[in-house]
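Selected chains only, in their assembly positions.
Chain IDs A, B and C follow the sequence of writing; residue 1 opens each chain.
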Amino acid sequence: MNLDVGVIGATGMVGQRFISLLTDHPWFNLTALAASERSAGKKYSEAANWVLDTEMPESVRDIEVVETQPGFEADIIFSALPSNIAREVEPKFAEQGYTVASNASAYRMAEDVPLLIPEVNPEHIDLIDIQRENRGWDGAIITNPNCSSIILTLPVTPIAREFGIKNLRVATLQAVSGAGYTGVPSMAIVDNVIPYIGGEEDKVETEIQKMLGDLQNGEIKHKDFKIKATCNRVPVIDGHLENLWIELEEKPELEEIKKTMNNFQGEPQKLDLPTAPKQPVIVREENDRPQSRLDRNKQKGMAVTAGRIRGDEEIQMTILGHNTIRGAAGASILNAELLAKKQKI
Amino acid sequence: MNLDVGVIGATGMVGQRFISLLTDHPWFNLTALAASERSAGKKYSEAANWVLDTEMPESVRDIEVVETQPGFEADIIFSALPSNIAREVEPKFAEQGYTVASNASAYRMAEDVPLLIPEVNPEHIDLIDIQRENRGWDGAIITNPNCSSIILTLPVTPIAREFGIKNLRVATLQAVSGAGYTGVPSMAIVDNVIPYIGGEEDKVETEIQKMLGDLQNGEIKHKDFKIKATCNRVPVIDGHLENLWIELEEKPELEEIKKTMNNFQGEPQKLDLPTAPKQPVIVREENDRPQSRLDRNKQKGMAVTAGRIRGDEEIQMTILGHNTIRGAAGASILNAELLAKKQKI
Amino acid sequence: MNLDVGVIGATGMVGQRFISLLTDHPWFNLTALAASERSAGKKYSEAANWVLDTEMPESVRDIEVVETQPGFEADIIFSALPSNIAREVEPKFAEQGYTVASNASAYRMAEDVPLLIPEVNPEHIDLIDIQRENRGWDGAIITNPNCSSIILTLPVTPIAREFGIKNLRVATLQAVSGAGYTGVPSMAIVDNVIPYIGGEEDKVETEIQKMLGDLQNGEIKHKDFKIKATCNRVPVIDGHLENLWIELEEKPELEEIKKTMNNFQGEPQKLDLPTAPKQPVIVREENDRPQSRLDRNKQKGMAVTAGRIRGDEEIQMTILGHNTIRGAAGASILNAELLAKKQKI
């Protein structure tokens, strides 16, 4: 497999994560970097203020940044655009035949756009055919969920399938990187917790329903259970931690639940996709795990760690994942890998 | 009113909060400071490593620290002892006629010991008579709840009374001061969240039941509703923030709930006790409040702030209080003020 | 004394500090709040995102914000404007007869503008007469130094006077509030140190020379000694800490140096100005003081704390002050108090 790929919104923090994860990718050849007019025409090393704690890859330093519009060569476009810009720009790319793997929220809930976690609902990629027909596109848009939704959906999916979920409550303790590089001023968060993240609770409460839904006759019937989320911002760089209360339809032993989570495997593992974690959900037995700093990088940041599993009729647990890898750039790349393998590009 | 008071466990962080709040107290005259053998005989200024961001009060610098055993003159003893030591020592004081207002957990759940929040269950002080009879003491032990329990119980009490509570879920985001000065190493919490606090969830799940219970025929009949707590430690100095999901028996309008909370008044307000906050529960309308750093010092740290009140059949909200003032030293002092006013000392 | 005062740049963080310190001021009556066009016409409570950990004073909530141009009634204008805007706007106010007490850097180094710390160079206010003559103004501009410069100059002044300074090296560890509310993203500073603050080292290296200079024949002859500064940003909310190496002309005993600093008094103390700290420089003997969080609020944030004084031919010490009180808003207010008392307004 050998595909040319580009990143739009390449200078921001998620854009940098895309670049970092795509460097030395076995299938994807990163050839195009697009950003705002202000950056276009500059070398990437001049246009971007690199903020990751690994160095900017040598291979992208001299790439000339182009404007965010169709015209450059690429089979797949990874979109790290803000949602309002994504809404306008992504369809233009899809129309011109590009496959857009988007981290933006703009089209996540559109009826004919797959909202995809390859371990969870790989069959939803069939929506692409309907999308193309509907919209007359040669390309397509596929999306990954909000960071908190992905981290929630991965461990919840095997539980939902095995034991049924009636009701879910979740409190999130989210890292500052989730808001982008300048999103959270230090004055706002040092020695503090902010009990609100605009729009986040709504995404957490609705996206999982679509992903766990069945694709029937070209439509996704959303799964029907209630979620009530509360989202907090905490002084942590990377890693979203979530406390869950899950009311189950059945009453399994805790050991069964743990086993179900530890053994959860999906298409990415079966197909051995390059970015797939060997074990997507890791259950820890220690009382004090998962912790944000200690567990966010498990399996190169692509696994979700779960711990403190307890309860009986209602199960409680705490989960954690890396919000800009599994929850953003890594998620889009895994989506694209699935499409490539399934010859949907 | 003019009573001599002492602090046992005077050199630790809660001990320092006691001293800080008792300096210039209109009724209580701080005369005795007790600590471990190692400190006994030294001046307080030499024995204590003062860690508050206000200076050590001049009036205590030269007080000679005594050992933690009966013998010094005081009407009331404030106990900032660790629970295992409190278990042994507090009864000795009570036996010798001292009134012990304890922040320790050792006797909180004892049947004949009041677990008191003066706004919530002032009538429980009548247990003291039974306690004295049972144990043959001249003095008595009264306790205040765990910091997270107090902060939870204050805003929940008016709701429980007006609308009934069936079920309560709570996620806490707790400050490091709750573990004592050396309790949480910086290596453990900088850029991190710890999803576990030993013993805390059990306290949160049981103490409120006792406080909301009725005292009948000398016994407290614990209130019967379910609580499921998850306790997290976050990188914040002071202030415990809690996310609540409350299933009510009735379905009030949100405005009714807010009004009930804002208008909540109890004995401390009626009796105008010196440490009583004018408004024990403050409802904020802004989306992003309460915040730990911005709201922990409201009403000298004695008020709980509530915000983000939403929902219908199930109410969600976020609350915040100062864990070492309203949640510890200030709580014990308010208890003692109530006893003094009610002539129970 | 009773003067009407206004704040320009009133919605920002330093503007909020001005408001907080001017509420209940015994001489100054806060009547006007000016901000950008976007805020003009709104109530202050709607225009400002209040970020201090005390509440917005009731008395300003309903004041209608005006645009930042002459026209409103006030004897003194406190300027919390960014330097580039201050450069244009402040002269317009001075021309119209207002006395502008500015925290901006725009005119600090102008030859006919006093750069003032009332304890250090109160006689420099005589420059106002020259300024008025030069520029044909009825009003005037007076400035206070950069936050790091003030905190440095206060303890260094008595040493320079008594023992002479040949050479000064300083490393600053500066709080994030120094950059304004959105100045330092949390992504940039959590678990990090930034070894650079734009323009800061130059200010620290030149402003003190002007303040310690002599006013002769209407001109300030800058003091001649060398300073080499390095400025770092650290994850602290408020409080700039500075490590000093001072080569002296004389070789005093350490005790003499401490005594000189502890006893330092200036015009604000003699005149008992309302915002004056009783003791502008406080020497601590403990090894581990001053600390940012513990010492920044000494004397309502108007005192500088010094500690770790050691050395012989070259003296080392560490100093600390509150950067937005003594280093900004409080500094401007003390300047205005001096002018008012000296009848220069």
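Heads up, the rule we're going with is that a residue touches a chain if its C-beta (ideal position, glycine included) is under 8 Å from a C-beta of that chain, and two chains touch if they have at least 3 such contacts.
Quick caveat, the model's predicted, so the values are computed rather than measured.
S.K.: What number of copies does the complete complex in this structure file have, with 3 given?
M.R.: Total copies of the sequence across the whole complex: 4.
Throughout what follows, only the chains that are shown with their structure count from here on.
S.K.: So, what's the distance in Å between the C-alpha centres of chain C and chain B?
M.R.: It comes to 41 Å between the two C-alpha centres.
S.K.: Indicate the whole-number Å distance between the mean C-alpha point of chain A and the mean C-alpha point of chain C.
M.R.: One centre to the other, that is 47 Å.
S.K.: How many angstrom lie between the centres of chain A and chain B, each centre taken as the mean Cα position?
M.R.: 42
S.K.: What are the residue numbers in chain A that touch two or more other chains?
M.R.: 190-191, 235-237
S.K.: Show which residues of chain A lie in contact with chain B when the two form their complex.
M.R.: 169, 171, 173, 190-196, 198, 228, 230, 232, 234-237, 239, 241, 243, 245, 287-294, 307-308, 311, 314, 316, 318
S.K.: Over in the complex, which chain A residues touch chain C? Could you list them?
M.R.: Chain A reaches chain C through residues 13, 51, 176-177, 181-191, 235-237.
S.K.: State the interface residues of chain B toward chain C in the complex, per the touch definition above.
M.R.: Within the complex, chain B contacts chain C at residues 51, 53, 190-191, 237, 293-294, 297.
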